[in-house]
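Of the protein chains in this complex, all but one are displayed in their positions.
Labels A and B are assigned to the chains in the order they are written; within every chain, residues are numbered from 1.
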Amino acid sequence: MAEIKFEHVSKSYGETHVVKDLQLHIRSGERLVLLGPSGCGKSTTLRMIAGLEEITAGKLFLGNCEMTKVPSGERDVAMVFQNYALYPHMTVAKNITYGLSVQKVPKLEIKKRLELALEMLQLNGLENRLPKDLSGGQRQRVALARAVVKRSKFFLLDEPLSNLDAKLRVTARKELVNIHERFGQTFVYVTHDQIEAMTVGQRIAIMNEGRLQMIDTPENVYHKPANIFTAQFIGSPPTNIIPVKWEGRVLWIGSQQFNMNEAWEEQIVQAGCTEVVLGIRPEHLQLTKDPVPDALQCTVINVENQGRSYGVYLQLNETEIIALSDNGAWIPGETVYVQAALERMHLFDKATTETIGYPEGVHADDHLHQHECVH
Amino acid sequence: MNRETIKFYLLLLPSLAIFLLFVFWPFAYSVYLSFFDWNMISPEKKFVGLQNYIDIIKDPISYKVLVNTFIYIGVLLLMNCIIPYIFAFVIDVVLKRFKNFYKTALFLPAVISLVVGSILFTWLLNPVSGPVAIILGWFDVTMPMWTKTDGWVIVILCLITSWKVFGYNFIVLYAAVNGVDRELIEAARLDRVPARKIFMKIVLPLSSATGIYVLIITVVQGLQYMFTPIKIITQGGPNYASSNAIYHAFHEAFVLYRTGHSAALSILTMLIFFILLLLEFKFVEKGVYYEN
Partner (left out) sequence: MRTRLQIGGIWHVVLILFLVLMLYPLIYALGNSFKSLSESYGTTLNVLPKLFTLENYQAFFNSLPVIRITLNTFFLGAVTTIVKLVTSFLAAYAFVYFRVKYKPALYFLLISTIFVPFTVTMIPNYLFISRLGLIDSVWGAILPQLADAIGIFLITQSMRGIPYSLIEVARLDRLPHRRIMLDIVLPLVRPAVTSTGIWFFITTWNEYVWPVLILKSTEQYTLPLALQMYISAEGGTNFTVAMAVSVVTMAIPLALYIMFQRYIIGTFASSGIK
């Protein structure tokens, strides 16, 4: 009904390829976040849904109809822009209702929708103000209101919160989810902020350099990253990626031995890999001063007080890794020992950088308790 | 997409139609006329091929007119390109106060008709009874009868036109100078670079696109503006000493009724302007029309 399908869609400007062979299926009525670093193509993808960017190759379907070449006005899409794009010469009320009045929506209906939007977004009393007399947060809500009154099937947001300060963002996120729950539209939301993505999205689509890296729930994106990029992009501090040499049940890190179990060995064999890369999140490393069986020896490089915990930078043979610790009593140069649980590690195929999968039970009961979940 | 193209042309149509009717078609017609001998009235035109062009090139009068044209260009550029540039630099960079006052005051004559200017300066510079003559008389200097003196007549006529054009050029150049990054200038000041060098090595190169634009516009429009004072005051005299290519083409057409000559001369002038147009595009327009 209101699903979005990209079939082998590419977008290029002359020689530059901004989006490459995108296969993306957004479910009807879901809240999907497009996440990625600058220049990854997420905004372009969003704009292709809106019809503001021409699709160079491939097909786009909105609700089962092919819309590849349909002009934006006929796609039933509402969009909130990063800079809000409010008409500077129109009042708040006019900004919100202008589109509807041109569409010849009956006056009574316009009034009803306007009142509802003002109410929902706490804009009552501001109807007759001009955008220049509004604060950033108020302008953002007007932009939202304008999109909401359209009652369109698709609701697109291009980094709508990036110009707000941190405190406002938290309330704004809640407002957005409220809107979604109220009207049930298909939400596509672009951001480069991970926390926003994790809290707002029901699914997250991660993009890098024009390609889709992974699309899945926030939990899976965090705990079962599909490739090295995702593992390193999501989470702060980023996942440690350690080059290893695989030999049966052992991963050699230089001259040190990291022992796996049968399940993992099976996993690698099944995946048909020859070489792997080890990934482990800083918070999943246990740090001790005394040698412990199955631990790896490292030297402390540096300790950073990150507020909630301490980031300890370690030299593990040739690789620099980070571990998180509750106390900061680590001295640069001292020898320490790290342990990594087998249920917390990730393995990636060295050639393709893709995950080789996870044996049964690994990351099974992980939850995102560190982040506020709004579902 | 085609509907968009139709709308585009519809929107452009009014301007385009006017330009086609009153600029492009006349241009073509003038080219046509330049190959004929005609007096604008008789029903017959005599085809003479390139004779008009040859006449012009051979004519000693047109040689004089051509030389005059270059003198005009030189004086106009000095008065309306170099001096406003220097003033723009001084007012924007060297001075600290009264900038807006100077801008407003310098631009003022630009809104006044050249006819007014001609009249005012004719009286002011009257070699016998004008104020300037009287003041010079205190120093025992007699003013030349500039309307009858070769050389001086060009200078004075340029003065009149420049009086009006100066302000416009100044404002445009001022904006360009203003657009030069202040930090570069501050850095130079900290290094005790003299103002003259700051102008030549920093400001001038960085505002050169506009500078070239002003230079080209001064030549193209300045020569045409000169028509008014020439026609009103000297009518090209004495003996074509104040005539330039523009005025002479007018003279040929509406005084001597030799439309063929006039058309040929204007086409030749047009060719020179066209070269300037190409230069303008090359140096100035660099991708002004970007796609949205």
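We take it that a contact is a pair of C-beta atoms (placed from the backbone, for glycine too) under 8 Å apart; a residue touches a chain by one contact, two chains touch by 3 or more.
These figures come from a predicted structure and were not determined experimentally.
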Practice item. Kindly name the visible chains that come into contact with the excluded chain. Key: A, B
Exercise for review: Using the definition of touch stated at the top, determine which of B:168, B:199 or B:240 touches the missing chain.
Suggested key: B:168
Check your understanding: Which of B:50, B:67, B:200 or B:277 sits in contact with the chain that's absent?
Key -> B:277
Exercise for review: Give the residue, chosen from B:52, B:147, B:218 or B:243, that touches the chain omitted from the document.
Suggested key: B:147
**Study point:** Positions on chain A where the hidden chain makes contact
**Key:** 50-52, 71-75, 77-79, 81, 83, 85, 87-89, 98-99, 102-103, 146, 150
Revision key, fill the gap. Residue list for chain B contacting the dropped chain reads 4-5, 7-9, 11-12, 14-19, 21-23, 25-27, 29-30, 33, 40, 87, 90-91, 94-96, 98, 102-109, 111-124, 126, 128-131, 134-135, 147, 163, 166, 168, 171-176, 178-179, 195, 209-210, 213-214, 220, 223-224, 227-228, 231-234, 245-246, 249-250, 253-254, 259, 262-263, 265-267, 269-270, 273-274, 276-277, 280-281, 284-286, 288-289, 291-292
